[in-house]
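Note that one protein chain is taken out, while the other chains of the complex remain in position.
Every chain is named by a letter (A, B and C) in the order it is written, and numbering of its residues begins at 1.
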Amino acid sequence: MTEASTIRIRVWNEYVHETRGDQVVVANYPDGIHQVVAAGLRERLGDRASVTTATLQDPEHGLTEEALAETDVLFWWGHIAHDQVDDVVVQRVVDHVHAGMGLVVLHSGHYSKVFKRLMGTTCSLKWRNDGERELVWTVKPGHPIAQGVPHPIRIERQEMYGEFFDIPVPDEEIFLSTFEGGEVFRSGVAYQRGLGRVFYFSPGDQEYPVYHHHDIRTVLANAARWAAPRSERHTLTADEHPRGWFEA
Amino acid sequence: MTEASTIRIRVWNEYVHETRGDQVVVANYPDGIHQVVAAGLRERLGDRASVTTATLQDPEHGLTEEALAETDVLFWWGHIAHDQVDDVVVQRVVDHVHAGMGLVVLHSGHYSKVFKRLMGTTCSLKWRNDGERELVWTVKPGHPIAQGVPHPIRIERQEMYGEFFDIPVPDEEIFLSTFEGGEVFRSGVAYQRGLGRVFYFSPGDQEYPVYHHHDIRTVLANAARWAAPRSERHTLTADEHPRGWFEA
Amino acid sequence: MTEASTIRIRVWNEYVHETRGDQVVVANYPDGIHQVVAAGLRERLGDRASVTTATLQDPEHGLTEEALAETDVLFWWGHIAHDQVDDVVVQRVVDHVHAGMGLVVLHSGHYSKVFKRLMGTTCSLKWRNDGERELVWTVKPGHPIAQGVPHPIRIERQEMYGEFFDIPVPDEEIFLSTFEGGEVFRSGVAYQRGLGRVFYFSPGDQEYPVYHHHDIRTVLANAARWAAPRSERHTLTADEHPRGWFEA
Partner (left out) sequence: MTEASTIRIRVWNEYVHETRGDQVVVANYPDGIHQVVAAGLRERLGDRASVTTATLQDPEHGLTEEALAETDVLFWWGHIAHDQVDDVVVQRVVDHVHAGMGLVVLHSGHYSKVFKRLMGTTCSLKWRNDGERELVWTVKPGHPIAQGVPHPIRIERQEMYGEFFDIPVPDEEIFLSTFEGGEVFRSGVAYQRGLGRVFYFSPGDQEYPVYHHHDIRTVLANAARWAAPRSERHTLTADEHPRGWFEA
């Protein structure tokens, strides 16, 4: 894995809203949210990335051991079907993050089994869906994920996610969002878990065309590059040290 | 110094706006901002604290070596006279923070020499004075400084301070503020510098009666208790270790 | 819950080594590790705490809903029976931490289900048991958990725990340990998870009388006081905001 390598990205979506005939969702994402997220990543990263998708309905949700072994960065979108994700697959994803796979969790994925397992908190938050303006402010201007976006990013209509957001103190707080109603949200936060990098980004909802937004696409492409592993996948295990092992 | 001790608080104010006949300021703070801050601390802490004041106009700005040695927590308010603070006094205050004195920096004190020296950054920020509503949200609910205040604290009219606020990553981020214009600000942040605890809190301005506000007074009283030193004042110095010094 | 309240502490131990006739363990902890930890807490905290114990063998491991509701701070010692802890009890403990209960995890408890669930990492580490000298250095001297102990704390014989310790970046790093073999370990680290405070402290092993050590007892008593909740137990949940909810 070198910086020049192609990043292998897999975009996962529960893909339930879109197939239930919800006209608003279908209008925004006719082939599924994953396809729009994937298209945005391809648009921005070009031949620096190869982007595939997977959904809940695929065998093993499309997240077999083989699939994950060939994934550098996994994007995760889920909302109303978190409980349908098999615990075996959840553990497999978590294991790969620990071993170095990058993970980008989107919007309502805050309540996914995978994210809650990696955070160790309830990941609860306050919310209200009134189609309000969201402003996304950069509070870590030197961070690679914040490159190339205006301050603030302006999203005309969005669902409100507000504090208190029950997450661990972020390793890096990159974006803060405000909403017309006056609420605030830590909307872009980064963590390391084992050897893997995790980025949570709240903008994006099935009812609004946020993943078509120019600046949001920039953030997601930046996040893919940031989350890509710097070294070979490696599972951390407890090993007894022979006496003087570091002498070798 | 034990938890049962009386906290010796000194509230410092440049005391310039109030003596220049600015009617808005005089209406809010007829005897000076320091007197209102001190009154709030006395109101909330009662006999758990002894509160005195000092101003720029006092000899050595009221911050002699003797005065600081008898101060557990120093509150700092300044705005248009930062440059008039003697560098010798600035260094003395910084030395006492390093040795364990608590420091609470208020509002426009972000640009004081003392705060900039302790932060190591420019401490610049964005601002706009339109008398807008500020909401102060708690993002670290277990923190002692956030005890007893609503979520959010509501301030009807305030000057806007907004990101990007050029401070080091806070040790603890306790409050985030939003403003009617949509801006966000890290309005309550905590640091350790040497053995001293530093809390910056942005609500409060000479043109608005913020230091009369019930919840703001609660925060300031909480901050005084949090910032009070846990042990004797002690100046850290470089010492050569005699071989095996830790054996003693 | 006020600072003046008595802290209700429960010390949990898997209590397996001590009942299997391991002579070294029995010599150090004839009635179980939990009894020595509890005795140390009683010795230091006196009437500021009420200390009870519970073990794996108790019904529901002694950690019923009622028991946890009456526990301010739970101490956890486990080593070879982590897998025997019922997942229902694990979830119950985690829920109480999220709602505000303090948790102090000791030594080999790094591999307990409870700790791994709260951390979201493998919690793996390197180890070697050669009965070497451990030195515990304070790197956050103002922290309440580090009050009253020498720099370093010296433990004559201990098992070595070494880096890389696969934990999230600590909210607060308080102690670092070194061992005769040259290894280093982040031996005292603090986190917030939900409303609860978590402290991990590595010194302490069934084969060495570490929990009789004067300074280690000081640390554990400090940790109990630090981890005690500042407010009522409260379960965080996702709530829809009615429009303008903060106006109320």
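Everything that follows uses one rule, which is that a residue touches a chain if its C-beta (ideal position, glycine included) is under 8 Å from a C-beta of that chain, and two chains touch if they have at least 3 such contacts.
A quick note: this is a predicted structure, and the numbers were derived from the prediction, not measured.
The undisplayed chain touches these shown chains across the complete complex, A, B, C.
One of C:151, C:214 or C:234 touches the chain omitted from the figure, and that residue is C:151.
Screening C:28, C:55, C:178 or C:192 against the full complex identifies C:178 as the residue touching the chain left out. Note that of B:33, B:49 or B:125, the residue touching the chain absent from this view is B:125. Here the missing chain is touched by one residue of B:62, B:162 or B:229, and it is B:162.
One chain is missing from the display, and on chain A it is touched by residues 3, 100, 135, 140-142, 144, 147, 152, 154, 192, 195-197, 229-231, 246.
Counting the whole complex, the residues of chain B in touch with the unshown chain are 98, 111, 117-122, 124-128, 130, 160, 162, 164, 166, 168-169, 171, 181-183, 191-194, 236-246.
Against the chain not displayed here, chain C makes contact via residues 133, 135, 137-141, 151-152, 162-165, 169, 173, 176-178, 180, 182-184, 186.
By definition in this document, only the chains that are shown with their structure count from here on.
Averaging C-alpha coordinates per chain and comparing to chain A, the farthest chain turns out to be B. Averaging C-alpha coordinates per chain places the centre of chain A 38 Å away from that of chain B.
Along chain A, residues 162, 164, 169, 182-183 each make contact with two or more other chains.
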